[in-house]
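Missing here: one protein chain of the complex. Every other protein chain is in place.
Letters A, B and C name the chains as they come in the text, with residue numbers starting at 1 for each one.
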Amino acid sequence: MTAIPLSWWVSVATALFVIGLYATLTRKNAIAVLIGLELMLNSANINFVAFNRYTTPNQVGGQIFAVFVIAIAAAEAAVALAIIIATYRRSATVDVEDIDSMKF
Amino acid sequence: MEQLINWLANILENTSWWGLPADVSAAVIVWSVYGFILALVVAPMAMIVLTWLERKIIARIQDRIGPNRAGPFGLLQAVADAIKMLTKEDTTPAGADRVPFNIGPGLAAVAAILIYAVIPVAPGIVGTDLNIGIFYIVAVGSFGVLGILMAGWSSNNKYALLGAFRAVSQLVSYEIPMVLSLITIAVVAGSMSTVTIVDKQSWVNGGWYLIAMPVTFLLFFLSSVAEVGRSPFDLLEADSEIVAGFHVEYSGLKFGLFMIAEYVHALAVAALTATLFLGGWHGPFVTQLTASSPVAGAILGHIYFLLKVGVIVFILMWFRGTLPRFRIDQLLDFGWKFMTPVALLNLLVTAFVVKLFQPGVSTGMGYAISAGPLASFGGVGQTIALLIANLLVAFLVSLAVRAFARRSKAQALRAVAAVEN
Amino acid sequence: MAEQIVFFIFTILVLGGGIGIISTKNLYYSALFLSMTLSGMAGYFVLLNAGFLAAVQVVVYVGAIAILILFAIMLSRRMMTSSEPQTNRQTWLAAIVSPLLFIAILVLVLQVNWPVSSAAPTGDALILLGMSFLGSYVIPFEVISVLLLVALVGAIILARDTHTDTGREQ
Partner (left out) sequence: MQNPYIFVGILVLAALLLPVVGLGVAWFLRPHKPNPFKQSTYECGIEPIGDAWVQFKVSYYIYALVFVVFDVESVFLFPWAVAYNFLPLYALLEVIIFVAILFFALVYAWRKDALKWI
């Protein structure tokens, strides 16, 4: 499995992270922000699994972390989307800039 | 598969004039051929044969003759239908999201075909023996859900969207009992590989899982019927309620792709049930025959497997011919408030029984597992114990259901009395 | 060689989906692009000998999270019809900072000479996974179930229409 160097995985993970970061920073829509967060979590997963595969191929620590990350991402998405739906119902917007009544 | 690969590999290796690069091995070529046949021949054939069979069987159930004009016994009727689908005009509703609208049916069909990759049809003949076999099936099913949601949302039609919402609610609700019953099987077989699961169902190892785990079988079978969306769980396309569900706006071959997806999926469920509970290709003389002549054993295995699949397919059609449709609230209640708790209970009870029959193993992790107290009874003993445990679960569940029914009946009576006063 | 080609195909899925997410205005398309990225990730995991994780990725992300996101988008549909730009004032800043961050991370990370082991994986990773979940990682394993319980309770409380309870629904 040496056909693909480890640096490729790291590069792809970084690229995905930056894309997710960009989406999170620039989007107005709360759901789009959440999608950006999911991208960042996924880029972390690439690193977990790739380093597990390349540095300790006989153990599964990285894979276990990735499973936990996925599980936590699911819990996070469920709660975040519920918050978004509740906010939408209350103030008819999902624009993160308009949801500011707790700022003061 | 192994023998087949070796046999074909011998032929292929002598043909240097193929001019293929050296790292493309013969096995890959054989697999490719197998895969393409599976996707391009078996899938459309499944649709053509099954639609004909279904119309015939339902006609007989309803005391009719069914299609009988095109060809002998109306056999060509399904072919005629397929040609009609190919030549029908394909309309896209105005305001539809074109790209997802066109991807949706394809995704559903691909997802249904992918299930066949892990179904062993005869000794040694399987697409691929994944170690996550049954989990792979669950994963592939997810794409079908996505296809349905895409189709319903992109159609720009209220009925389609409503149908997609209903369909997805139903599919996700019944995925849970299905997954839990799959986990139960994995506990008993000690593996998720479909090949291993079939091997474990030989008579030496304790026989069919249908005998050992009838409750698990019912849970799995009913929830898979719901996953395919066939009667009595055919709310996804309840013609009389939401016109046709998520595929109202589809015409021509795109509609046909949804039909292919449905029938291919139905056949896959039948094949899966036969694999997981009816011992797959197991039957008299298969093992002996395979030892002497792999090809003959494979043919016999195919025959047994197809017979079992045929029985399940017939049961599916029998359901359709006789059972009325669920109401959506009943359907979801049945899934969440009955199937899921029963599946959880069944999983824990099965795990407990399996522990009693646990063989002693050394784990290589610094500790060894000693054999369970009943390990000496072997596979057959485990089957009997599992059967008893399953019947116990069924009995407990029936008690609970009866108590629940009595309580809700009393509640209803009290409500009526309150109104009358 | 073949592996590298497969890697590039999956990279097109993953990064193409990512670029689709940040370039489309339609939230529905973003969610579909997200599913594309997630499927590509499953392919990555297969390449990395983590077949189980690939299936987990598809089951949880494509089968559950993407569906949940699509449901949420459909439930809050009204704001998607607005023709306003979907990006906020930080866009230009982010457009400058993100590539810089990308280059900075890459320069940093690729300098390190990681101790790569060339050993081939032995044994069934699946059994190892199961043994680890109930061995060294048993506390996180139990905590996850509590986390899921809490998430469910919280999400139900938040998402439920409080108006329906009091019968004030029109």
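The rule is simple: a residue touches a chain if its C-beta (ideal position, glycine included) is under 8 Å from a C-beta of that chain, and two chains touch if they have at least 3 such contacts.
All figures in this text were calculated on a predicted structure; none of them were measured in a lab.
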{"item": "Visible chains that the absent chain touches, using the contact criterion stated earlier", "value": "A, B, C"}
{"item": "Touch criterion as defined above, residue of B:Ile57, B:Ala78, B:Ala109 or B:Leu386 at the omitted chain", "value": "B:Ala109"}
{"item": "Candidate in contact with the missing chain, chosen from B:Ala59, B:Leu75, B:Leu253 or B:Val311", "value": "B:Leu253"}
{"item": "Interface residues of chain A (partner: the chain not displayed)", "value": "67, 70-71, 74-75, 77-78, 81-82, 85"}
{"item": "Touch list for chain C against the chain that is not drawn", "value": "6, 46, 51-52, 56, 59-60, 63-65, 67-68, 71-72, 74-78, 81, 124, 126-131, 133-134, 138, 141-142, 144-146, 148-149, 151-153, 155-156, 159-161, 164"}
{"item": "Sites on chain B contacted by the missing partner chain, in the whole complex", "value": "25, 27-28, 31-32, 34-36, 38-40, 43-44, 85-95, 102, 105-106, 109-110, 113-114, 116-117, 127-132, 135-136, 138, 153, 155-162, 165, 168-169, 172-173, 175-176, 179-180, 183-184, 186-187, 190-192, 243, 248-249, 252-254, 256-257, 260, 328-329, 332-333, 336-337, 340-341, 344, 347-348, 351-352, 354-355, 358-359, 361, 363, 365, 367, 369"}
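Keep this in mind: only the chains that are shown with their structure count from here on.
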{"item": "Cα-centroid distance, chain B relative to chain C, in whole angstrom", "value": "28"}
{"item": "Between chain A and chain B, centroid-to-centroid distance (C-alpha), Å", "value": "33"}
{"item": "Centre-of-Cα separation between chain C and chain A, whole angstrom", "value": "5"}
{"item": "Multi-partner residues of chain A (at least 2 other chains)", "value": "none"}
{"item": "For the chain A and chain C complex, residues of the former touching the latter", "value": "1-4, 6-12, 14-23, 25-29, 31-32, 34-36, 38-39, 42, 45-46, 49-61, 63-64, 66-68, 70-79, 81-86, 88-89, 92-97"}
{"item": "Touch list for chain C against partner chain A, complex", "value": "1-4, 7, 11, 14-15, 18-19, 21-22, 27, 30-31, 34, 37-38, 41, 44-45, 47-50, 52-53, 56-57, 60-61, 64-65, 68-69, 71-73, 75-76, 78-79, 84-88, 90-91, 93-95, 97-99, 101-102, 105-106, 109-110, 114-123, 125, 128-129, 132-133, 137, 140, 144, 147-148, 150-152, 154-156, 158-159, 161"}
{"item": "Complex interface listing, chain B residues touching chain C", "value": "23, 97, 100, 130-132, 135-136, 138-143, 145-146, 149-150, 153, 161, 165, 168, 172, 175, 192, 363, 365"}
